[in-house]
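Only one protein chain is missing; all other protein chains are in place.
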Amino acid sequence: MSDKVKDIKGWTREQMAELCAQDIPDGSYVNLGIGIPELVAKFVPKGREFIYHTENGLLGMGPSPKAGQEDPELINAGKKAVTALSGASYFHHGDSFAMIRGGHIDVCVLGAMQVSETGDLANWSTGEPDAIPAVGGAMDLVAGVKTIFVITQHITKDGAAKLVEKCSYPLTGQKVVTRIYTDLAIVEVTPEGFRLRALAPGVDFDEVAAKTDAPLLPMM
Amino acid sequence: MSDKVKDIKGWTREQMAELCAQDIPDGSYVNLGIGIPELVAKFVPKGREFIYHTENGLLGMGPSPKAGQEDPELINAGKKAVTALSGASYFHHGDSFAMIRGGHIDVCVLGAMQVSETGDLANWSTGEPDAIPAVGGAMDLVAGVKTIFVITQHITKDGAAKLVEKCSYPLTGQKVVTRIYTDLAIVEVTPEGFRLRALAPGVDFDEVAAKTDAPLLPMM
Amino acid sequence: MINKHVKSVTQAVADISDGAVIMIGGFGEAGSPIELIHALIDLGAKNLTIINNNTGNGEVGLAALIGTGQVKKMICSYPRSSHSKVFPELYRAGKIELEIVPQGTLAERIRAGGAGIPAFYTATTVGTPLSEDKEIRNIKGRDYVLEYALKADFALIKCEKADLMGNLTYNKTARNFNPIMCMAATTTIVQAHKIVPTGDIDPEHVITPNIFVNRVVEVSDPLIESKLIAEGISYP
Partner (left out) sequence: MINKHVKSVTQAVADISDGAVIMIGGFGEAGSPIELIHALIDLGAKNLTIINNNTGNGEVGLAALIGTGQVKKMICSYPRSSHSKVFPELYRAGKIELEIVPQGTLAERIRAGGAGIPAFYTATTVGTPLSEDKEIRNIKGRDYVLEYALKADFALIKCEKADLMGNLTYNKTARNFNPIMCMAATTTIVQAHKIVPTGDIDPEHVITPNIFVNRVVEVSDPLIESKLIAEGISYP
């Protein structure tokens, strides 16, 4: 990074995605959630290749097509136009979720509303009475994919902690998240609870601990 | 039939198969068991078309190929060389038995060791202690196919009845057979028990009843 | 020769009656049989239960069907859309029922319905509100939820090519729920981009074998949902 960023505090969305991408092994089968997780695809480390799965029936998903080249019958789970790379394959929803539920996808990167210190994830509903429930494939992904990473801001816009002792929102899955990439830190979910793994520039342990609603263990 | 057959008593294997074929509606999806049931394919009534399913992954199975044209990778469930007709499709065993178990096959014609008056079928094992159990797809077929017809000799070579009150051999399935085509008669399995539906030439009710180890109801 | 070709979408859906359970293929607009859905709107059958991953977009296709009030209940995984207020308004007004099912469980329940599996266990939803009233079973140290098969009276399907016997192929991610819905309905009605003579589809490339298909109708120039929405069109 250039000198310019010295004064910058925390990581950008792109940096969070890049850090996450660095933790994904070469040759992994990867499913990226809608939103910030999609950025991971931009930061595949040199020498590595990831194969992207989208749950609506495509393995070997490529980047967005050029403007004007969109095909309404070639989309991703977020219903955006995508492309298919060499070596891709199409399949139906039954087979697609067999890949997910059967433990064949190596890594899934998702957004979060809350993550608990035991790895519980809440990312589908605020549980408000008038909210229309909508779960999509999130519960299948967290139950079936081998490794679940979360990318999220460390706190909400209102300043509430998203890393908590116990989720107050309805769960997407229990004990599923293993690592969280936030604007402030990388935090690991361990049997002992949250453990700091890396600090963003200009951020110290105390700040991360203060913005986490559960005990935070120091770096090993 | 010609005058010649007047003196012949009972039906041949071919005639049993022909009678059975006449009871299969046009456009039916049909699975034929190994042995006499295979002969049904020779007697498709004029103006009708049956589509044959073989559980090893082919819909639209055609007749045996000419000598020298056999393909060891195009076989039926009896592991004999077959052909594929126009409109055929190949699929894996999971999908093939989804067709069977899911009730998509209209008619299955099977051989039998015993059929009970409630439609129980025994056709896979004598239950003898040293017999090597081998069931293949028979239990899946009787559990899943809409209509199960049986073609069999009325009695065994030793003179024992095959149509019985209760099967003594291990069952293939319970309450599954609806009609039996034998060399002597066509017998329907009804809620009241066996009911005669047709007599073979030179055979009378008393003979069929005597060779059936369960009450036989007369033709309606 | 067996011929499942019907001449019009109107004719294809004509026997759908009030109270029918109908699976509709598609994931968003991809693979959505929009002409068949519009024919169902024209037909006017009511009290329908619709199984689809979503609740439609804009005021065409599935959203339009919901908008007419013909749908009593939706079974889906994701009833939200950035382009449609039809479902949310009816739902908040208590005028439509909703059974929310995770996408993979929805797919597997449909596949089970087609494959003669009445029920199965899955880890999806364990520990979440969506399994609260369901049976949990521990198998080899992990908890699983019991889920039941879904079946339907009709399936409305979009495919790329159909032959006259009803063998189907699909186009890219428009495949999605269509093949498994073909398996799970008593009567499967298909709109094909192109109908070809029987024998034109390589037996190795058939995705839906004809045993799962009852009727095929050609819609050679189908409406594109996103274009209709961009143009502000609503149906009927």
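To keep things simple, chains are lettered A, B and C as they appear, and every chain counts its residues starting from 1.
Rule of thumb we're sticking to: a residue touches a chain if its C-beta (ideal position, glycine included) is under 8 Å from a C-beta of that chain, and two chains touch if they have at least 3 such contacts.
For clarity, every value in this text was computed on a predicted model and none was experimentally measured.
**Q** What are the shown chains in contact with the chain that isn't displayed?
**A** A, B, C
**Q** Out of B:Trp11, B:Phe50 or B:Phe97, which residue would touch the omitted chain in the full complex?
**A** Among B:Trp11, B:Phe50 or B:Phe97, only B:Phe97 touches the chain that is not shown.
**Q** Just to verify: which one of C:Lys95, C:His205 or C:Lys227 makes contact with the chain not shown?
**A** Counting the whole complex, the residue in contact with the absent chain is C:His205.
**Q** Going by the contact rule already stated, which one of B:Ile75, B:Ala161, B:Leu199 or B:Leu217 would touch the omitted chain in the full complex?
**A** Selected residue, touching the omitted chain: B:Ile75.
**Q** Decide which residue listed in B:Pro133, B:Gly159 or B:Pro218 touches the omitted chain of the complex.
**A** B:Pro133
**Q** Applying the definition given at the start, please give the residues of chain A touching the unseen chain.
**A** 27, 29, 49, 51, 53, 59-60, 84, 86-91, 95, 97-105, 144
**Q** Using the touch rule from the top, list residues of chain B that touch the missing partner.
**A** Residues in contact with the chain left out: 54-58, 71-76, 79, 84, 90-94, 96-97, 100-101, 120, 127, 130, 132-140, 143-144, 170-174.
**Q** Can you name the residues of chain C that touch the chain not displayed here?
**A** 108, 112, 115-123, 137, 139-140, 142, 144, 148, 169-172, 203-205
Throughout what follows, only the chains that are shown with their structure count from here on.
**Q** Using only Cα atoms to place each chain's centre, name the chain farthest from chain A.
**A** B
**Q** Report the chain closest to the protein's overall CA mean, measuring from each chain's own CA mean.
**A** Central chain: C.
**Q** Count the C-beta pairs in contact for every pair of chains, then give the pair with the highest total.
**A** Result: the chain pair A-C has the most contacts.
**Q** For chain A versus chain B, what separation do you get between their C-alpha means, in angstrom?
**A** 56
**Q** Report the inter-centroid distance (CA atoms only) between chain B and chain C in whole Å.
**A** It comes to 36 Å between the two C-alpha centres.
**Q** Residues touching two or more other chains, restricted to chain B: which are they?
**A** none
**Q** Name the residues of chain C that each touch 2 or more other chains.
**A** Expected reply: 111.
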